[in-house]
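With one protein chain withheld, the remaining protein chains of the complex are depicted in position.
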Amino acid sequence: MSFLQKLINGVTRLNDVLGRWIALLVFVMTALLLLEVVCRYLLNSPTVWTSELTQFVFGVYAIMAGGYVMAHKGHVNVDLLYSRFSVRTQAIIDVFTSVLFYIFILAFLYFASSMAWESFQGSETTYSAWNPPVWPVKAFMPLAIVLVLLQGTVKLLRDIAVAINPDNALVLKDSIDDGTEEPH
Amino acid sequence: MSIEMITLLFFGSLLLFLVLGLPLTFVLGGVSVVFLYFTWGPDAFYMVASQIWSTMGSFSLVAIPLFVFMAMVLERTGVAKDLYRMMFLWWGGLRGGLAIGTLVICAIFAAMCGISGAAVVAMGTIALPSMLERGYDKRMVLGCINTGGGWGILIPPSILMILYSLITGVSVGQMFAAGVLPGLLLMVLTCAYILIRCYFQPELAPALPKEERASWPEKLKALRAVILPMLIVVMVLGSIIAGITTPTEAAAMGVFGALLSAVVYRKMSWELMRDASIRTFKLTGMIMWILFAAHAFSAAYQSMGAQELFEGWITSIPGGPWAVIITMMVIIFFLAMVLDPVGIMLITLPVFLPVVKAMGFDPVWFGILFVINMEIGYMTPPFGFNLFYLKGVVPPSITMKDIYVSVIPFVLVEIVGIALIMMFPEIATYLPQLFF
Partner (left out) sequence: ADTITWKVQSHWPGSSSSYEDSLKRIKRVIEERTDGQLKLELYEAGQLFKAQETFNAVSRGVIQMGTISPAYAQDKMTLAGIASGLPFAFRNVWEASYFHKNLGFEDMLREEAAKFNVYYSTDKVYPTEMVSKKPINSWEDFKGLKIRSSGALQKFLTEAGAAGTYVPGGELYQALSSGVVDAAHWGAAQGAASMGLYEVAKYHVQPALNIAGTDAFIVSQKALDKLPEGMAKIVKDALDEQFWIRTSEYLYKEKITLAKVQAEQGVKINTMPQDVQDRLAKVAQKTWDEEAKRSDKAAEAVDKLKGFLSDLGYL
């Protein structure tokens, strides 16, 4: 296996493994919301923290999905014209459009980091009755973006390799392809 | 540079990069950043991060993973399959019967959920394979799910209607009441379309051959399949209506119901739970990353002066009040092709509403037209949230082109619906006048 393939696999695996764990947060969100219903409706003593904590968990869940979805080719695109091109042409186009990907992701990374850092420094809290610190959630933003950035970068390297020599498309896999799975 | 020119370039580059196959979320985000750089400067990138952070903190979106997860569990346990088997046994003789059943489930889903994406993805998971399996035409199936999945914002509760009320000052209760009949109207129209089309083109939605139709004992036995889904509906809707939960919390009740079903079906296993949670994660992630970038995109467009553009247009339309209303509808329709609904509302409503009121139209009625129009916007190519959500859930044998083509007749049906509500405003205004 080439070094490039190892690199690609490594990054994809990282996103995959992390994603599998974070995916379980859906149980946490369900449990928190149900807990609040029980406390408020049955016990008449709503908690101050459940709805906010649910929101936090959701934020982490949603932002951290970026890398996982990318590792599974799950970010939808319009394949109308694109799918008619040859593998090599697709790779060349992808190299070109990756510029826009990097512009977005790097700008987002810079300001998300600065936002998280500012939150940490100023010990920002939510000013709710529970009033928890915000930075632990904000810190997931740069982390999630770095994961997306890594996945995008291995994809770019693979596209360059394919653009140079289309045969590489056969040997280099850039994602976990679960797209062939037909619904049961 | 004029706002007209910016608009052209902004949406032009969006379409260009979309056609080049870059995923939607990166196109929206990237185009926003580039245009912000030229119209505002690099400081403005902070707004992109800030919009994404705000989206992470949007409580109504929590319902998305919950409803999607509920659907995944129902699909994996076989509850959904049995439900469709039951429908086929009962209505198998009717051409298009399953499509009608799907639309009814969509309407029920819409009453449980105030947002649109969750229903499309959920129904795409539950209904699509069952209908394809029975030889339904894929475009008929796609169009049906796309259209029905969008009703969540028209049939109360609806997050968009609440936003409409906040921006315009119209009563939420009146908006909710006003959405009910138009929602039913759209359902009836869509059902009628399917029945008529399938009557003449039976190959689109084949009926069960006479000799294969089930006997009465078999039919009655199959009815058991309805019990669990009904129970879930009662749990979700019941807890909203009885004041036990807010709509978002009700989604968690739905998950609870789905998990109970898994136990009843003896399918509850670590394997199934992990599997369902991972698919939910992937679909929710797809939806959320589109929303992240879409919110940044519409904020960017607003910062460039989008509102002034429409202010200028609206005041210079020739013809009477109806010409103005129709122009507004057309503007919303086109904006909905490229912008997220919240953005459209923030840009157009402050400009449109004073004009609508000054011409003596009922803002509640206008709000219903607005919401239906936005629904159509969700499902019209090239950009529409439902289109992309559906793409994220369908098997790879279905292309974006299939989805694009599939919506055309359904969009026409919805336009007929809008026309009817314009001609007979009572469809929208009857219930609110009755209750308030």
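Letters A and B name the chains as they come in the text, with residue numbers starting at 1 for each one.
Here, a contact is a pair of C-beta atoms (placed from the backbone, for glycine too) under 8 Å apart; a residue touches a chain by one contact, two chains touch by 3 or more.
Every value quoted in this text rests on a predicted model; they were computed, and no experiment measured them.
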item: In the full complex, displayed partners of the excluded chain; value: A, B
item: Touch with the omitted chain, as defined above, among A:52, A:94 or A:159; value: A:52
item: Of B:44, B:131 or B:222, the residue in touch with the unshown chain; value: B:44
item: Omitted-chain contact residue, chosen from A:89, A:125 or A:165; value: A:125
item: From B:13, B:303, B:327 or B:399, residue that would touch the chain that is not displayed; value: B:303
item: Chain B, residues in touch with the chain not shown (by the definition above); value: 43-44, 46-47, 50-51, 53-54, 57, 59-60, 157, 159, 162-163, 165-169, 171-173, 240-248, 299, 302-303, 305, 342, 346, 349-350, 436
item: Residues in chain A touching the chain absent from view; value: 40, 44-46, 48, 51-52, 115, 118, 122-125, 127-129, 134
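Assume only the chains that are shown with their structure count from here on.
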item: Chain A residues touching chain B - in the complex, by the definition given at the top; value: 19-20, 22-24, 26-27, 29-30, 33-34, 36-37, 41, 51, 54-55, 58-59, 61-63, 65-66, 68-69, 72, 74-83, 90, 93-94, 96-97, 99-101, 103-105, 107-108, 110-112, 114-115, 137-138, 141, 179-184
item: Contact set on chain B toward chain A in their complex; value: 17-27, 29-34, 42, 45-46, 48-50, 52-53, 55-57, 59, 61-62, 65-66, 69, 75-76, 125, 128-129, 239, 244-245, 248-249, 251-253, 255-256, 273-274, 277-278, 280-286, 288-290, 292-293, 382, 388, 391-392, 395-397, 399-401, 404
